[in-house]
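All protein chains but one are shown at their positions in the complex.
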Amino acid sequence: MEIDEVLNQFKNDKISKKQAKERIALLQLEELEDEARIDTMREDRIGLPEAILGEGKKTETFVKIMKKMAKRKGRSIGTRVNKEQKQQLQKNKGQLEMEWHEKANIAVLKTEKTKQKEEGKVGVICAGTADLPIAEEAKVTAELLGCKVYNAYDVGVAGIHRILPVLKKYNEENIQVLVVAAGRDGSLPPVVAGMTDIPVIGLPVSTGYGAGGNGEAALLSMLQSCSLLTVVNIDAGFTAGAMAAKIAKT
Amino acid sequence: MEIDEVLNQFKNDKISKKQAKERIALLQLEELEDEARIDTMREDRIGLPEAILGEGKKTETFVKIMKKMAKRKGRSIGTRVNKEQKQQLQKNKGQLEMEWHEKANIAVLKTEKTKQKEEGKVGVICAGTADLPIAEEAKVTAELLGCKVYNAYDVGVAGIHRILPVLKKYNEENIQVLVVAAGRDGSLPPVVAGMTDIPVIGLPVSTGYGAGGNGEAALLSMLQSCSLLTVVNIDAGFTAGAMAAKIAKT
Amino acid sequence: MEIDEVLNQFKNDKISKKQAKERIALLQLEELEDEARIDTMREDRIGLPEAILGEGKKTETFVKIMKKMAKRKGRSIGTRVNKEQKQQLQKNKGQLEMEWHEKANIAVLKTEKTKQKEEGKVGVICAGTADLPIAEEAKVTAELLGCKVYNAYDVGVAGIHRILPVLKKYNEENIQVLVVAAGRDGSLPPVVAGMTDIPVIGLPVSTGYGAGGNGEAALLSMLQSCSLLTVVNIDAGFTAGAMAAKIAKT
Amino acid sequence: MEIDEVLNQFKNDKISKKQAKERIALLQLEELEDEARIDTMREDRIGLPEAILGEGKKTETFVKIMKKMAKRKGRSIGTRVNKEQKQQLQKNKGQLEMEWHEKANIAVLKTEKTKQKEEGKVGVICAGTADLPIAEEAKVTAELLGCKVYNAYDVGVAGIHRILPVLKKYNEENIQVLVVAAGRDGSLPPVVAGMTDIPVIGLPVSTGYGAGGNGEAALLSMLQSCSLLTVVNIDAGFTAGAMAAKIAKT
Amino acid sequence: MEIDEVLNQFKNDKISKKQAKERIALLQLEELEDEARIDTMREDRIGLPEAILGEGKKTETFVKIMKKMAKRKGRSIGTRVNKEQKQQLQKNKGQLEMEWHEKANIAVLKTEKTKQKEEGKVGVICAGTADLPIAEEAKVTAELLGCKVYNAYDVGVAGIHRILPVLKKYNEENIQVLVVAAGRDGSLPPVVAGMTDIPVIGLPVSTGYGAGGNGEAALLSMLQSCSLLTVVNIDAGFTAGAMAAKIAKT
Amino acid sequence: MEIDEVLNQFKNDKISKKQAKERIALLQLEELEDEARIDTMREDRIGLPEAILGEGKKTETFVKIMKKMAKRKGRSIGTRVNKEQKQQLQKNKGQLEMEWHEKANIAVLKTEKTKQKEEGKVGVICAGTADLPIAEEAKVTAELLGCKVYNAYDVGVAGIHRILPVLKKYNEENIQVLVVAAGRDGSLPPVVAGMTDIPVIGLPVSTGYGAGGNGEAALLSMLQSCSLLTVVNIDAGFTAGAMAAKIAKT
Amino acid sequence: MEIDEVLNQFKNDKISKKQAKERIALLQLEELEDEARIDTMREDRIGLPEAILGEGKKTETFVKIMKKMAKRKGRSIGTRVNKEQKQQLQKNKGQLEMEWHEKANIAVLKTEKTKQKEEGKVGVICAGTADLPIAEEAKVTAELLGCKVYNAYDVGVAGIHRILPVLKKYNEENIQVLVVAAGRDGSLPPVVAGMTDIPVIGLPVSTGYGAGGNGEAALLSMLQSCSLLTVVNIDAGFTAGAMAAKIAKT
Partner (left out) sequence: MEIDEVLNQFKNDKISKKQAKERIALLQLEELEDEARIDTMREDRIGLPEAILGEGKKTETFVKIMKKMAKRKGRSIGTRVNKEQKQQLQKNKGQLEMEWHEKANIAVLKTEKTKQKEEGKVGVICAGTADLPIAEEAKVTAELLGCKVYNAYDVGVAGIHRILPVLKKYNEENIQVLVVAAGRDGSLPPVVAGMTDIPVIGLPVSTGYGAGGNGEAALLSMLQSCSLLTVVNIDAGFTAGAMAAKIAKT
C-alpha cells in the first residue's frame, strides 16, 4: 500500500513529517469541483463498489461523476437513473461503453468489456408484478457484482403452492442467499424463511395503499417475523442485491 | 311491539300526543344512578348482546351493571374482567349463577341454566402461544352466542405445513367462518385466506416488540393482504367472536 | 381432481414417483413470460376470482394478463384501471367482450355473455358524494360475483335522519350483509352497526384533509367502534365487495 | 388601574422614568421561591382563573401554590389532583375552606363561602361510563366558573336512540353550549352536532385500545367531522369546561 | 311544522299509520340522481347552512348540487372550489347570481340580492402571509353567515409587539369571538388566548416543512396550549368561521 | 425420509390413499395439550433451532415446552427468560442439564454435555454499556449455534478512534460476519460498514429517550444508511445472532 | 430611540397620554395592503434580518415585500425563491440591485453595493451531493450576515477518512461554529461532533427514501446523538446559517 511508501520516504528523510501526513490525507481524496468527492478506494475497503444514486442529482453532476469513476476504476454503476440522466449519459459517454438495464433503471459505464468470473449464487423472488422493478434492481446489482442470479417473480402468499417448487429448485442449485421482495402485507419473506435453510434478505417494496401502504406494512411485517431473516430499507434493491452478493461470495 | 300500544292509546285519545312521545322516549332507556344507561333492547335491535367491558370501569360500577343486566335479560357478559372484578362479582352475585372463563377473562351472570341451541359453526385459529388469551376471548364469545367453535392454536406461518391439516378438517366440518388471530408479523390470516373458501376475520394481537410491535405490524399486514379478509381492532377478541357468530348464524 | 389422475398413473406404474411429483407441482402454475404467474385455480380454492389490480402495473402487462385470464377462465376482472389501461384493453381485446364500469374504474373481459344466477343480497351505503367511487368499486364487485346489490349514497351522520328509512328498506329486502363506506370521521359505519342486525363491513375512504385525513381517522374510528363491525383497508372497495359476496352467498 | 397611578407619579416627577418602568414590570409578578410565579392578574386579563395542575407537581409545591393563590384571589382551583396531594392539602389548608370533587379529581381552596351568582347554562354529555371522570372534570369546572350545568352520561352512538330525548330537553332549557365527551371512536360529538343548533365542544377521552386507542381515534374523528364543532385536547376536561363557561357567559 | 300536519291527518283517519310514517321519512329527503341527497332542513336543525365542498367532487356534480340547493334555499355556498368548478358554475348558473371570493376560494349562488342583517362580531387574525387563504375562508364564511368580521393579518409571534394594538382595538369593538390562524409552530393562538378575554378558536394551517410541517406542529401546539382555546382541524377555515358565527350570534 | 416409507406402503397396497395422506399430515405435528405445537422438524428444515421466547408466556407453559423440546431434540433454547421462569426451569428440570446466561437472559436445557464443533466466526460490537444485554443475546445465540464469537463493547461513534483497532483485529481473525448493536442515534453500524469488507448486520437497541427513542432513530438510521448493511428488528438479539451464525456457517 | 422622543413629548404636555400610547404602537408597524406587515425593527431587536420565504407566497406579494423591505432597510433577503419569483424580481427590481445565488435559491435586493466587514468564521460540511442545495442555503445565509464561510461537501460517513483532513484545516482557521448537513441516516453530524471542539449545528436534509426518508431518520439521529450538538428543522438551511452567524459574531 501507498502508505508504506510515504512512511519509508519519511524515515529516509526524503520528506518531512508534516509532508508525509499531508500526502496520506490527500491519497484517498479526489475532489470534483467542490461538489462531489469520489471515494475511489471504497471498493478495496468494503468489498463493494460505490453506486452513484441518480435520484436527486442534477443530470450534469450525475454524468460527470459516472464518467470520472468509470475512467478511474474501470466501471461505474448508476442506480435509480431517470430518463433524462440515461439519455445524457448515452450522449456524453465518449469512448466508454454503456450498459442499460431497463427494468431495473440501472446504468453502467465501462472502459472495456471486462469478463468478470462468476462467484456465488443468489436467488431473487418477488411477490407480485408490481414489486418487479425493485426485485430487478437487486438482481442486476448482484449480477454486476459477479454472481449468478436465479429469479422467480409473482410468487405470492395468496397462492402458497406457488412457492414450493421454486425453493426446491434453488436448493438443488446450491443457492447461497435469497433476496425476497414483497410489498403490501410483506408476508412472502417470512413464509419463505420458514421453509428453507438458505439465509433470506427481506426487501420491502413501496406498493400497497391505505394504512401501511408504501411499504410500511411490508417492512414492519418482516421486522416482526418469527421466521428468521434480515431486512433492508423499503425499495432498497441495490442494498439487498449488493449485500446478497457480499454474502454469497464469502 | 310496545310502540304500537302507545300509538293505539294516542289514537284512542287515552293519552295526549305529548304524553305518547315521552313514553316512547322512556321506553328504551333505563337509568343507573346517573352513570350508566343500560341499552336493554340492543340485543333485539342488532342481534348481539351488549358486553360489559370490565377494563377501565370501577369494580362496584361493573358489578352493579352486570347484575342489573342479568336480572333484566337473563344473562350478562363481562369481558376483560380483572381479578378484583371477578372476585367481587362472585361475592355479590346473590342468587344469580356465574360462569368464569379463565383463559378468556370473561365472566357470565345468569338467572338460570338456560340450554341454548347450537347454531352455526365457527373456527378459531391462532399463530402462537402468546396470542392464546385473545383467541380464547373470541372463542368463548362465539360459544356464548350459540355457535359450535373449533379451535387450533399455535399454527404459525414459520411452519406453514402445520396449517393444511387444520383447514382440511374445517372444510369437512362445514365451518362457516374463521377467526384467525396473530400477533407480530400477522402473516397467518393472509396465508389462511389464500388457502380456503371459508370467510376469514383477521384478529391482530398486541404481541411483538420493537418497530411495529403491540399488534401494529399485524394489523397493517392484514389490511394490506392480497388475500381477501376483513379485520377487527388489535386484541378485539369479543368483536371478532361476536361478528363470527353473527355471520355463522345468518 | 387432476391429482387423483396423476396418483392413479403413479400407482399403475405409468409414471415414476419423481414424474408424478413434478406434474403435481406444475399443475397449478402457468407462467407468463417471467413476469406474472396466473393463479388459475384460485377461484376454485378460495371461492373468489383473482382481480387484476391495474394500479402500478404497466399497461401492456396489465392487458396481457387480463386477456390470458379471460381466455382461460371465461372472465377476468381489472380494478383501479386508469384511462390508458382502459383504452388499450378496448383496442386489444380481440374477440373478447369488454364491460366498463365508469364510476368504479372496473373493467371486465369475457368470452361470451354468460348469465350468472343471482345469489345473495348485499347493501352498499356511503356517507358522502366523495366516497362514491370506492362504494361503487364494492358494489360492482359484489354484482360481478353474482349478488343483487342495493345502494344508498350520501347518507351521512351529519343528518342522522337520512339513515333510518334506508335501513328499514334493507331489512324488508332481507339483505344479508352491508358494506358501509365513509371517509373523514368515519362515523357512519358505527352508527349503522348500532341500528341493525345485518352484519356490517366498514370501508374507510381516503377523503378528508389535515390531521387524520386520507382515511386514517375513518379507519381508526371503525376499529375503535363500540358497535360491532369488521373492517377492510382504506379504499379497499374490491375487498369489501368480494367479502360481502362471499358472506352473502354462504 | 395601577398603571395610571405610576404614570401620574412619573408625570408629577415623584418618580424617575426608570423607576416607573421598573414598577410596571414588577406590578404583575409575584415570585414564589424561585419555582413558580403566580399570574395573579390572569383572571382579569383573560376572564378565566388559572387552574393549578396537580399532575407532575411535587406535593409540597402544589400545596404552597394553592394556598398562596387562594389567599390572594379568594379561591384557587387544583385539577388532576392525586390522593397524596389531596390529603396534604386537607392537612395544611389552615383557615381556608376546601371543596373536594371526587369524580373529577378537582380540589378548591377558598377564604370563605362565597355565593357566586349563576350565569350561563352548559350541557355535558358523555358516551360511556369510562369517559365519566373527564366529563366530570369539565362539568365541575364550568360550575366553579358560575354556570348551571346539565349532564347526561353513557349516551353512546351504539344506541343512537338514547340521544334524542337528551337534546330535546337541553333545547327546552336554553342551554348555550354543549361539551360532548367520547373515547374510542369518538362518534358521539359529530352525531350530536348534526342534530342540534347549540354549539358543540368535542372532548376526546383516552379510552379505547389497539390502533387509535388512548383517544387518538376520538380526536381525529372530531377534527374530521362533517358536522361542525370545535375540539380540545384528549382528556382536557378543564379546558373544555372553562371554554364552555366563557362562551356561555358572553 | 309539517310533522304535525301528518299526525293530524293520521288522527283524523285521512291516512293510515303506515302512510304517515312513510311521509315523515320522505319529508326531509331529496334525492339527486342516486348520487347526492340534499339535507335541505339542516340549516333549520343545526343553525348553519351546509357548505358544498368542491374539493374531491366532479365538476358537474358540484355544479348540479350548488344550483339545486340555491334554488331551494335561496343561497348555496361552495368551499375549496377549484378553477374549473368556478368557471363551470359561472357558465351554467342560469338566472342565479354568483359571488366569487378569490382569496378564500368560496363561491356563492343566490336567487337574488338578499340583504342579510348583521349580527355578531368576529375577529380573524393570522400569523403569516402564507396562512392568508385559510384565514380568508374563515372570514368570508363568517360574513356569509351574517357577522361583521374584523381581520388583522401577518401578526406573528416572532414579533410579539404586533399583537397588542390589534387586541386593544378588538376589545374596543366588543368582538365576541376570535379565529386565530397559524401554520408552522402555531404559537400565535396560545399567545393571543393568554392576552385577551375574548374566546379563541385556533385554526392550524398546513404551512411549514420538515418535521411537524403541513400543520401538524401547529395543531399539536394549540391542543397542548396552557392558554385556553378550542381548535378545529388543519385548514378547516369553513368550520372555524361557521363556529365563530354560531357563537357570536347566540 | 419417512414420506417415502408411506408412499411405498401406499404403492404396495398396505394402506389406502386416504390413510397415506393422513399419516403424512400427522408426521410433522406434535400437539401439546391444545396450547403449543412443537415444530420438531424446523431445525432440519431451516437450519436453525426454534427458540422458545419466554416473554409473554406463562411460566408453566414455558417450562413445559422447554422440557419437551429438550427431550426430543437434545437441547432447547429459551430467550428473554424472566426471573420466575428461570427459577421454575431450574427447579423442574429433572435430569436435564441447564445453562444460564445471565447478561443475555438465555436459558438452555440439554440432555447431556454435547461437544459442538466450532464452525464460523462472528464478531459482535456494541456502541454503549446500555446496549450490552441485547448484544449479549446475539453473542450467546451465535455461540450456541456453534460459532466462535469475538466481542467488543462500548465502541461508540462519539469516539470514532475506538473502532479502528477493533476492526483491524477482526480482519486478522478472518471473521465472516459482524453484528453491530447500537441504540440512540444508531450511527455505529453505518460507520463500521463504511470501514470494512465484512458483511454487517445492524441490530438497533431500544435505548435513547425523547423523539426517536426506544430504538426508533437507531432503526431508521440503519435502514437509511449509505453504507451497506442489513437490519433486524429493535432488540432482536436472537435473530441477529442466529442469522449471523447461519451466514458464517455457509 | 424614538420611544424616548414620544415620552418626552408626553411629559412636556405636547401630546396626551392616549396619543403617546397610540404613537408607540404605530411606531413599529408598517402595513402592506392588508396582507403583510413588515417587522422593520426586527434586525435591531433580535440581531438577525427577517428573510422573506418565497415558498408558498404568490409572486407579486413576494416581489412587493422584497422591494419595500430593501428600500427601508437597505437590503432584503429572499429564500426558497422559485424560478417565476426570481424572474419577476429581476424584471421589477427598478433601481435596486439584485444578487442571485443559484445553488441556494436565495435572492438579495440592495439599494447599493455595501461593503460589509467580515466578522466570525463559519464552517459548512455536507454529507452527499444531494444535500448540497440546503448546505448552500446555510452557507450563503451566513455570508450575507457577514461571516467568512468555509465549506467542504460530500464528506460522508460511509468514508470516514474523508472527514479528518477537513476538521484539521477548520481548527487551524479558528472556525467558531460548524453547520453539518446530512440526509438519509444523518450520521455525519454526530461523528463530526465527536471529533472536534467546535460547536456543531446539525442540519437534517430531506433526502432518503422508504422508512425514515425525507429527513426523518436524519433528524432523529441528530436528536439522539451521544455526541453533543444542537439541531434545526429538516431543510432549514436559513435557520442553521443565521444561527451559526449569530454565534460566530458574539
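For clarity, chains are labelled A, B, C, D, E, F and G in written order, and residue numbers in each chain start from 1.
To be clear about the criterion, a residue touches a chain if its C-beta (ideal position, glycine included) is under 8 Å from a C-beta of that chain, and two chains touch if they have at least 3 such contacts.
Predicted model, so just to flag it, every value in this text is computed and none were measured.
For a quick check of understanding: of F:L53, F:I77, F:A104 or F:L132, which residue touches the chain that isn't displayed?
Among F:L53, F:I77, F:A104 or F:L132, only F:L132 touches the chain that is not shown.
Among G:V108, G:V166 or G:M195, which one is in touch with the chain left out?
G:M195
Go through subunit E and note every residue touching the omitted chain.
127-128, 156-160, 184-187, 190-191, 193-195, 208, 210-213, 216-227
Just the residue numbers, please: which parts of subunit G touch the chain that's not shown?
Within subunit G, the residues that touch the unshown chain are 45-48, 176-177, 193-197, 199, 201, 219, 223-224, 227-234, 236, 239-240, 242-243, 246-247, 250.
What subunit F residues would touch the chain not displayed?
129-130, 132, 151, 153-155, 158-159, 161-162, 164-165, 168, 207, 209-212
The rule we apply is simple: only the chains that are shown with their structure count from here on.
Which chain pair shares more contacting C-beta pairs: B-D, or F-G?
Answer by contact count: F-G.
Taking the mean of the CA coordinates per chain, how far is subunit A from subunit E in Å?
Distance between chain centres, rounded to whole Å: 53 Å.
Between subunit B and subunit F, what is the separation of their C-alpha centroids in Å?
Here subunit B and subunit F have centroids separated by 38 Å.
Which integer distance in Å separates the CA centroid of subunit A from that of subunit D?
Each chain reduced to its C-alpha mean, subunit A and subunit D end up 59 Å apart.
Could you pull out the residues of subunit C that touch at least 2 other chains?
Residues 45, 156, 158-159, 193-195, 210-212, 216, 219, 223-224, 227, 233-234, 236 of subunit C touch two or more partner chains.
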